[in-house]
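In this view, the complex is presented without one of its protein chains, the others remaining in place.
Order of writing sets the labels: A and B. Residues in every chain begin at 1.
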Amino acid sequence: MRWLAARQFRVQAAVGFGALLAVAVLMLVTGLHLRDLYDADCKAHVCSGGAERFVTKYHVLRALLGLGVLATPLLIGLFWGAPLIARELESGTFRLAWTQSVARTSWLAAKLTLVGLASVLVAGLYSLMFTWCVSPIESVAQERFNLGAFDEHGIVAIGYAAFAFALGVLAGAITRRTLVAMGITVLVFVGVRLGMSLGVREHLMSPVKKGYALTATPELGFLASPSGVIPVAGAPRLANAWTLSSEIVDKAGDAVPEATLHEFVSAHCPRVASPPSPAGGAGARTASPPARNEFDSCVSLLSTQYHEVVYYQPANRYWTFQALEMAIFLVLGALLAGGGFWWVRRRLT
Amino acid sequence: MSTAALQTHGLGKRYGRRWALRNCTLSIPVGSVVGLVGPNGAGKTTLLHLAVGLLSPSAGSIEALGEPVGSDPRHLTNVGFVAQDTPLYPTLSVAEHLRLGESLNPGWDRELAGERIGRLGLDPSQRAGQLSGGQKAQLALTLAICKRPELLVLDEPVASLDPLARREFLQDLMEVATEYEVSVVLSSHLVGELERVCDHLVLLAAGNVALSGHVEELLASHRRLTGARRDPERLPASQEVIEASHTDRQSTLLVRTSEPIHDPSWAVEEVGVEDLVLAYMGRTSDPQQARPQLSAVRR
Partner (left out) sequence: MIEFQLDARSGVAPYLQLVQQVRHALRLGLLQEGDQLPTVKEVVGGLAINPNTVLKAYRELEHAGLVAARPGVGTFVTATLSDESLAAHAPLRRELQRWLLKARKAGLDDESIEALFKDTFRAAALEVVA
């Protein structure tokens, strides 16, 4: 059975690994060059000319390569997973394969093992090579835990690939049509990934809460809101951590409603509270009418009553999160694969 | 008592509310060549798929060579199958198909495979997708026979072949069956061709077994009677009327009987297999008539 599984996988493997090889060469060259640039411009994660300038090197290429990491599990599910069983059912060749002297479950096990291992190998290699390639940039930008970047780095792609593959296989077994199975794979895969990235991931461990004085937050500004002008604090930049949310709280630690903030500002810094011109628009900082030191003294006054609280996942949890998410997707993949076995054994009769 | 090549008890298969096969009870002796006939949709493919384990019964049971049919690999070794439209992997070559057979079947006879491919004139490096219909059928048969099964099941193997390819396939099949002492079950909706090849016949119509038995005994026990117009009910009880047609003057009856017919007012003729099958097929589609089964005539 191993021979047949390998022979049937031949073309798909050539395409997949060939593409991986091409991309790997590209990443090797780019990665080496980035390292040269880093050695020239930067030291200990600080770059002459500023982080911003360094971080934008090759940004289009990096974006594309990163997109490739994101797309690879889905492509695997579509082109390696969905046709695995569906093509045999569609073309009738299962009537040949299942009437040799090999049980259906052995047949499926051989195919699942071979192509499944290839899937995680491709996705894993791609994502790890990508991580290596862009690590000079990453060491300066320090954003790897953020949404989007998290999915492209490290080892989570291994879990995604296993999940997408098993999903494609099961969809193919149930629908018996490769194209329909592909459609289902796309919908379910994207749905689950979005659900995980946007909803579940941040709750995998309870976020850490940390307080900051308003005077220490670099991005404090004043914003015209429906309740009037209020202070808004951006979260301080925490290196390699994942900032989830921030809010202004009072001494008791409770969130402060916008109306209360506006009252305070109107009472203590009336100059700042004067509304900007109507064309100012949402999000405009009132820069010109009040002078800089009036702005600063308003902030000092505010910080006597209020401070900022930031919810985040600290940097040292990065690999824990990677491992957790990978494990979750691996388990999902295993469940789907088990479902595939059950379906082939019991329901396709 | 030898094991039956294929034995079913009240076998049935249902899809949703529709029974594709129902109440099928058959016993086919080892060494037979069985023709399974019936109109399209009668349940032939369903029965054959049940026999090779591609389907599992909704009712009743089925045994091949004494073993219940399941997905047990040991059983699969003994049964060779050629599915309808001879499915093959289009991108695999002839030689690779043989490799498939060898790697998936412990009892694979490599010499026989090589000899057959040579004799049939198949190019080992040619992809299966480029073979003609007749060649595909021959390759599929090779795959089925080279695992040295005791039972060979074929689903309409010659349906899409031209007459020459058909004849060659049947010649080859018969030779193989003779040399390796294999029991054969093959289905077709063309009765005429099966007539010379089969010694047993099973007729399915609308999911039921309408007729089954040894061909010679079926032919010996049926007669066509032609004579003056009369009421079929008035025939003696030993003569069962299968089909009757009347003009104003004349009646023509097809009867089943175990005794010679002495009534001089009848002209008595033998019936050919094709007419016999048509008569029974017509019978089960007539809702007025009862549907007794002609049970398996054992030797």
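One rule holds for everything that comes next: a contact is a pair of C-beta atoms (placed from the backbone, for glycine too) under 8 Å apart; a residue touches a chain by one contact, two chains touch by 3 or more.
Just so it is clear, the model here is predicted, and its values are computed rather than measured.
Within the full complex, the chain left out of the display is in contact with B.
Among B:R74, B:R110 or B:R196, only B:R196 touches the chain that is left out of the view. Considering the full assembly, B:E175 is the residue among B:D72, B:E115 or B:E175 that touches the omitted chain.
For the options B:R127, B:R167 or B:H189, the residue in contact with the chain missing from this view is B:R167.
Contact between subunit B and the absent chain runs through residues 33, 167, 170-175, 177-179, 192, 195-199, 220, 260, 268, 270.
Basically, only the chains that are shown with their structure count from here on.
Here subunit A touches subunit B in the complex through residues 1-4, 7-8, 11, 91-96, 98-106, 345, 349, going by the rule given at the top.
On subunit B, the positions that touch subunit A within their shared complex are 52-56, 71-74, 76-77, 79-81, 83, 85, 87-89, 91-92, 96, 99-101, 103-107, 140, 143, 147.
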